[in-house]
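What you see is the complex with one protein chain gone and the rest in place.
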Amino acid sequence: MSNVFQLVWLIPVLPLLGFLINGLGRKQVSKTAAGIIGSGTVLSSFVISLLVFLQLNSGNIPKEAFHYFDFINIAALKIGFDFQIDQLSSIFLLIITGVGFLIHVYSTAYMHDEEPKDFAKYFAYLNLFVFSMLLLVMGANFVIMFIGWEGVGLCSYLLIGFWFKNTNYNIAAKKAFIMNRIGDLGFLLAVFWLIAKVGSVDFHTVFETVPTLFTSGSITIVDITGITLLLFVGAMGKSAQIPLYTWLPDAMAGPTPVSALIHAATMVTAGIYMIARSNILYTMAPVTQCVVAIVGLSTAILAATIALKQNDIKKVLAYSTVSQLGYMFLALGVGAYTGAVFHVMTHAFFKALLFLGAGSVIHAMSGEQDIRNMGGLKKYMSITHITFLLACLAIAGMPPFSGFFSKDEILAGAFASSPLLWGVGVVGAIMTAFYMFRLYAMTFLGKFRGTSEQEHHLHESPKAITIPLIILAVLSVIGGWIGIPEIFMHGGHRLETFLSPVFAQSNALIAKHHISHTTEYILMGISVGAALIALLYAWNKFSKYQKTDKEETGLGKVLANKWYVDELYDSIIVKPLLSIAKYFSNVFEKKGIDGLVNGVGKAVNYGSRQIRLIQSGQVGTYVLMMVLGILIFFIIQLFL
Amino acid sequence: MNAIIFTAIWGVVMMLGGAFIKSKTTPKYLAIFGLTVILLLNCLEMNSGMPLFAVELKGMLDFKSFNLTFINVAYGCTLLFFLLNGRDIEKVGENVSEYFALIFFILSGVALISTFSSLLILFIGIEIVSIPLYILTGSDKRNLKSNEAALKYFLMGAFSTGIMLLGIAFLYGGSDIGTFNINLMISGNAPMPAMIAAGLVLLLVSMSFKVSAAPFHFWTPDVYDGAPTVFTSFMATIVKAAVFFAFVRLFENAFGSMHKQWQTLIVILIAATLLIGNLTAVFQQSVKRMLAYSSIAQAGFMLFSLFALSSLAKEGLVLYAAAYSLASIGIFAILVRMKDYTIDGFNGLGKQQPVLAVTATVFLLSLTGIPLTAGFQSKFYMLMAAVQNGQHIWLVIFAVLCAAISAYYYFRIIQAMFFKENNSDVELAEDITPAFKTLLVITSILIIALGLYPKLLTDWLYF
Amino acid sequence: MEIKWYIGLAVALFCTGVVGVLTRRNSIIIFMCIELMLNAVNLLLVAFSKMHAASEIGQSMPSVVSDGQIFVFFIMVVAAAEVSVGLAIIVMLYRNTHSVDVNFLNRLKN
Amino acid sequence: MSITEILFWGLSILALFSAIMVVASKNPVHSILFLIVVFFTISGHYILLNAQFLAIVNIIVYAGAIMVLFLFVVMLMNLNAESEPKKHRMLQFAGLISGGCLFLVIISAISETQQASNMVLMGGGESGLIKNLGMVLFKDYVIPFEISSVLFLSAMIGAVVIGKREK
Partner (left out) sequence: MDPKDYWITFPELLIWFPLLAGLVAFVIRKDKLVKNWAVLASLITLGISVMSLLYADNTKHFYLNNVSYYWLQNLGSNFSVGLDGMGHMLTALTAVAFPVIFIATYKSDYKNANVYYGLMLITQAGLMGVFTAMDLLVFYFFWELAVIPVYFLCSRWGGEKRIQATFKFFVYTFTGSLLMLVGIIYVYMHTAATPFAEHSFSMNAVYSALLSPAEKNWVFWLFFVAFAIKMPVFPFHTWQPDTYEQAPTSTTMVLSGIMVKMGVFAVIRWILPIFPDAVTKFDNIVIGLSVVGMIYASLIAIKQDDLKRFVAYSSIAHIGLMCAAIFTKTEIGLQGVMIQMFSHGINIIGMWIVVDIIEKQTGTRKISELGGIAHKAPALTIFLVVIALANIALPLTNAFVGEFMMFSGLFEFNMVYTVVALISIILAAVYTLNMVQKVFYGEANAITEKIKEISLNQKLILAVLVVFIFLFGVYPQPIIELTKDTVAALVTKIK
């Protein structure tokens, strides 16, 4: 066992340190210091994760989790504060710390207009996020994972609402948090269910014992399905799937790097990580898998359709993220776990790149986000333009860019389980290509449509922005080559071989279905071809786009308004809830319960007022009462 | 025996003193001195078991330490009453020494009815207690309320005497051995013959009248309200407690063996008394009248001793008598000094007279039955006795609910004293001497001491 | 003579007194009715004492018989005392209100 | 029907009649006189029962002292029929009914019991004689006797306190 593993705990702790320093000393530290601390910590944990990865790659893998201290330790339940390092988590570690680092660097430039203490605060939050995300992926049991899980939710809340003076941003942040919360409840319930059934939350224990318990019958298929479904609810919230996806587009209120890091590269993929982590459970619950696949696919399509009509550069990217996430869930649903993870990785590269590029554009346009007021930017900001184009190609799934490999793998998996899924998937892919290039064309091609004073200080962004762009561009070009399918190159899929131990159990259960190479070629051809056509169509349609103020009509309007989903939620959930609350607090509480309580008091008062009238002051009455009393007593005593 | 003889004699002394002593204040000191001596003599008799004069009792009286302890309690409270209210008695009218004399006669009556063992003594004792009370009630001659109270009290009192006598007559006729001795009257718990039953009911009624238990309580509010406040204080506390003691002793010794046969009547009495007393008190605006009703409510709790009729209950009764008397004497003593008897009259007392307010709070808390006060212990004993008895738990619950209501009206005064402001800065209370304050403080300390450690009292009851 | 007749008579007189107390307003008359009640009781007691005299207990211990009559004696004593006080009170009230009507006594109520 | 029974019934009816008249008659003076009659009849009963001492005391104390006192007071206030207005009927009626009920209840409770049919020793019996009662009174009942003095004292003081005019 190499001593690198003794440093594992540093990976999350370093960003935490960064958070503490920047957070507590936000008044003292200068901008540069804050930037250096922020990025430096993440960089160093990246280095460590790299070392860890190399260790794993060289085949020495820690047998069990690293135990640090007891979190909860009672007779009924033991939950340690444990980290688990295996292939899966190491991949994610690399993505998080790597992309995270780049985005930190990017941010130093992007946020430089902020006041020093806000600047420091921003980096503090960013580090805190990285810390939580690392907890999420390193946690060796569901509870630690959940800690990270909610932690990232919190950070996204804080960062979306970073400019807290703007109420709409706060509301967006709140929405994000609450929708995540809804998902988290699913997660929690699943955990409780596990505790009740398995009596443990450790990944090792659970994944070892569940199959045996299942065969022994002490866990039924119902339990497993329930648990997995509930976990998936959690994933829905975190990874913005139907019906809990609406928060993600609103989350674009946050600073662009945040959108890149949290809402594209890392946090939103937590759901995929979690399901991939507990793949065995899912493999044992086909119903759930089916649900996952369907939800994923429909999300992919729905989001894609919406993206077709969005004009806010970040909104388009947001919806494309949602739809890409949908693809990943599709992959998980059809049991192509490797594919999902693969796509997470590539997506992290190109989507981060897209966002950062968009950020650079917005930066150049001094805050303008509406692509209808852009255009022809390619002659002002070439690096941004190039990298953006590469990213678009990647996401559109053009070979040999990274997106192609991962998406192709997913589609292949889908086809294997049912051609229908594949078909729909392809449609999604086509739309992806279309809206991405609509975006690209309207932004960079044609002639500039913005105001003149926007125009004359258009400029290429500084190094700190462009370098990350370039690095990411490279990655999103070559990133896919670690997963070259069999048909091109035998043993080319290094990722699969690397990850295979993680999914060993599931793969044992899944019947390995082979698609003949010819079919695979055909599929590939169709999807790529279709996408290409859509791409070219969008290219020349929108490169000569003119600003028109004619209203969208028909389907276009519906799409532009995102299928009115927000309005729907508002009217069937939010409003009724609020009115009930209103009724309770104004009527039921006051009139009902408290009314009852006070009613007793009133009754006593009333009784008092009445009963004292008997005290008439007349001796005659008094004596009469006495005599009556005597009579009653006599009757009771002598005749009853 | 000492108590009876010497209180009677001292009454005569006070009476004659009235003829010779011109000073208004002297009788008070005379009375206080005399009562102290008598108290000591009674203690002496308790310890030695020997009275100064050997009188052949002929089964008329019974001086077991239990009864003597009660006499101590009653006399002790009276002493306190003298100390606190001496000045106010002087204010009532001219015939100060006569008032004291009457009080002493009442005390001898108290001693009689707390030691009687013959119905004859009970009858005479009750009359000795009542007749002077009629007079004291009417002693504020110019005040029509006082007159009215006196007449009402007298007429109804005489009426209830009639009832009582009829009852006694039936008992005499009904008991096979034709006796007035309560210990021999009945034995065994065979279903009682009709005449005994009739006698029992009539006695029950007349005694309930004397202790103002509903539905025979009607005289109480008017009389307590009309009588001069000092004497209200006296008759609402010591006298009432004494009559209660007699009540319990009568029914325990005479009818204890057939307790179950008449328990129902007691249950009705308790329920009615608690309900009416507490409910009616809620709405009163005059503190004096409110206290009158509250005394009815308290009687409801004391009746539990009759309901249970166990040793616990009897201890409880003595404890209750002490606690209730102490607290009421205290609160009345303060009331007497108040200018305005309405609850608003107490507004802002806490600022003007902190000592009065705080002690008054202790008294009221005790009357409410808040722990750490004697009031709680006594109620606690009563409830324990009742629960121990086993039947009619609903009655116990009903009782505590009524106690909750009682909190409602007692706390109105506390609120007035501490939490309400009085706009004018006139004196709320008059001639508050340091001695008076000290006495009040001592009283409240007594109450709390009893509340923390009731054995102070209960241990005396048997040895 | 059976005791029940005496009981009947005494109770009848007693109840007449009660009715008087209930129906009259003149406090003196009410007071007289109360005296009537007391006398009824006296009669009853004497009758009972003689009843016991007839029984074997009475034969064995004559005190049983005399007890009742002594009691009557004491009742008379008490009654006398009561009367003196009662009339005094009534007179006092008459001095102040020039009426002996109990219905005028309602300053104290509720 | 023996002579005693005849006397008993006669006296009883007279007693009841005059008792009712005490309650019924308007004029206070009349009620007093009727009350005196009642007392006399009751003394008669005492004599029938051979309780001579009580018979005498009854006449002296009640018919003599007490009733005269009453008479004085009534005269002093010169109350007459008109001076008492009607109590309203409702209450009178209720009083009548409840009083009657009381009577019925007690009688019906007691009359049927076997105790109620005990015989009363008419005429004979020594214990009612002054000699015997005197002995008992001063031997067995000395305590109550002495104590009743307290009662009288307090009554006396009371009368003084109440009666004395304030200066």
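By written order: A, B, C and D. Residues from 1 in each chain.
Following the convention adopted for this analysis, a contact is a pair of C-beta atoms (placed from the backbone, for glycine too) under 8 Å apart; a residue touches a chain by one contact, two chains touch by 3 or more.
Treat the numbers as computed from the prediction; the structure is a model and nothing was measured.
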Contact set of the excluded chain (shown chains only): A, B
Identified contact with the non-displayed chain, of A:Ile36, A:Ile171 or A:Leu213: A:Ile171
Given B:Thr36, B:Ser187, B:Gln285 or B:Gln415, the one touching the chain that is not displayed: B:Gln415
Option touching the unshown chain, where A:Leu420, A:Ile478, A:Leu555 or A:Ile580 are the choices: A:Ile580
Residues belonging to chain A that touch the chain removed from view: 69-77, 81, 117, 143, 146-147, 149-151, 154, 157, 161, 164-165, 167, 170-171, 174, 177-178, 181-182, 185, 188-189, 191-193, 195-196, 577-578, 580-582, 584-586, 589, 593-594, 597-598, 601
Interface with the undisplayed chain - residues on chain B: 365, 370-372, 380, 383-384, 387-388, 393, 396-397, 400-401, 403-404, 407-408, 411, 415, 418-420, 453-455, 458
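Following the convention adopted for this analysis, only the chains that are shown with their structure count from here on.
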Chain C-chain D separation of Cα centroids, rounded to whole Å: 6
Cα-centroid distance, chain A relative to chain D, in whole angstrom: 104
Centroid distance [mean C-alpha coordinates] between chain C and chain B, Å: 27
Where chain C touches two or more other chains, by residue: 3, 7, 17-18, 21-23, 25, 30-31, 47, 49, 51, 55, 58, 65, 67, 70, 74, 78, 81-82, 85, 89-90, 92, 102-103, 105, 107-109
Of all residues in chain D, the ones touching two or more other chains: 87, 91, 94-95, 98-99, 102, 106, 109-110, 115-116, 140-141, 144, 148, 151, 154-155, 158, 162
For the chain D and chain B complex, residues of the former touching the latter: 106, 109-110, 112-113, 115-116, 140-144, 147-148, 150-151, 153-155, 157-158, 160-162, 164, 166-167
Of all residues in chain A, those that touch chain B in their complex: 601, 604-605, 607-609, 611-612, 614-615, 617, 619, 621-623, 625-626, 628-630, 632-634, 636-638
Touching residues on chain A, where the partner in the complex is chain C: 612-613, 615-620, 623-624, 627
